[in-house]
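Omission of a single protein chain aside, the complex is shown with its protein chains in their original locations.
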Amino acid sequence: MNGCENAIEIKGLTKRYDGFTLDKLSFNVPKGSIMGFIGQNGAGKSTTINTILNIVKPDEGEIKVMGLDHIKDEQEVKRNIAAVFDELPFNEQLNANDIDFIFADLFEKWDSKTFFGYLERFALPRKKKFGQFSKGMKMKLQIASALSHGAKLLIMDEATTGLDPVVRSEILDIFLEYLQDENNSILMSSHITSDLEKIADSVTFIDKGRLLLTGYKDDILDSHAVLKCTKSDFAEIEKSDFVSARLTDFGAEVMVADRALALRKYSGLTADKTTLEEIMLFYVNRDKKEWR
Amino acid sequence: MDIIISNGAGEPIYEQIVKQVKSQIMTGELKAGDALPSMRALAQALRISVITTKRAYEELERDGFIESYTGKGSFVKGQNAELLKEEYLKKVEASLTDACENAKRCGMELDELKSVLEMIWGGN
Partner (left out) sequence: MNRRYIAMLKHDVLLSRKTLICTAVGYIVCIILTALVFLSAKYGNIAKYSEGKADIILTLRYSMLTFAALCCSVPFTEFSGKNVISDMNCGWQKFIYTAPLTVKEQLAYRYGVNIMGLLTSVILVLPELTVLRLCSGQWSGKTELIIIAYIIAYCYIMTMVSLPLNAYFRSTDKAGLISMVITIVIAAPVMIIIKDKVDEMDNLAKAGGQEFDLNMLTDQLEDCIPYFAAAVPVLIIVSTVLSYHLMKKLLEKRVC
């Protein structure tokens, strides 16, 4: 497991359902980094994550987690990862003390001190039943438990969705702390791009089961731009040079994937910095009629 | 070490870091042998990607401003600060030469040029 480059390697992942297919998805999560897995609801993020966790069996494809095959070496993999879901997966009648009591035997590397340390930091009560926790408290509890058994990889499925900005910010700080150890990695799926805008090291965009983009976030943000121009200017732009464009009565907004090229070829047009959200919008709407 | 990042500026964040570190080295705020925060610690403090800080440090090292040792960290290198200051001096000379030429072309006097210079210097 040491010396491997990627925390997760996904090659050609395919899963067929009625009405939805995850189609030959391939991307890597580099070790020591945080990857934002972005896509609309129903794009296939949860399916992908469930496949990595072997909750869903893939039809085709290969997944390696920390260099190990995710099915053949499933137990070894699971000793070193922690999954965090959008809902607290613990029975409502249990409390934090119970979780510590159970997990001490469930996980080899469970550390009660670390767990209670996080509970204190998050101001979570030890004896209160989970049924009485707020949404934010439930998520913090999940994270506290995920970080207390020596996991080298955190996999989060829409974990911050539905939380208020203050709690989200606290949680993101915890993740940054977790990443101070360069053996730790995070895969985080979300459709709230603002969380990932700042701290993600790399991003993968997925839409309708297909990979749109994957790479370092800085590279993607630097290489994409939105050109603002008149409709007649837009008519001059070659189809192969842009991703999609939104035309209004007053002009056109054109998303390009190669800013340098666009600035050279179509100098004189304003090229605005873009955000992950805009990138997602323009790519996803490519096939819509109102967009070009 | 103070680093201030502006998201709105057109300049990529790693370049902002590079510039600020370079200027702090040149003004002597960062002295030769001073330890820089680790890439990860800086990324955490600024709440940015570690890839960004990595790039910044790599460029600083390429330009000879810092030295990185695995396991130990990054440290300010001594000499090149002087070299860059010389480079900047050359740039200043070149810009001033330009300014003088343009001034002469439009018939400006030296005193006028001096007051424009003072105004611009004061404004920054």
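Chains here go by letter, A and B, matching the order in which they are written, and residues are numbered from 1 within each.
In the analysis below, a residue touches a chain if its C-beta (ideal position, glycine included) is under 8 Å from a C-beta of that chain, and two chains touch if they have at least 3 such contacts.
This one's a predicted model, so the numbers in the text were calculated from it and none came from an experiment.
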Need the list of shown chains touched by the one chain that isn't shown. A
Looking at A:5, A:69 or A:92, which residue reaches the missing chain? A:92
With the full complex in mind, choose from A:79, A:126, A:198 or A:246 the residue touching the hidden chain. A:79
By the contact definition given up top, give the residues of chain A that touch the hidden chain. 53-57, 74-76, 78-79, 81-83, 85, 87-94, 98, 101-108
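The criterion applied here is as follows: only the chains that are shown with their structure count from here on.
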Spell out the residues on chain A that touch chain B in their complex, using ranges where they run on. 32-34, 172-173, 176-177, 179-180, 182, 198-202, 216-218, 222, 273
In the complex, go through chain B and note every residue touching chain A. 10, 12-14, 40-41, 43-44, 47-52, 55
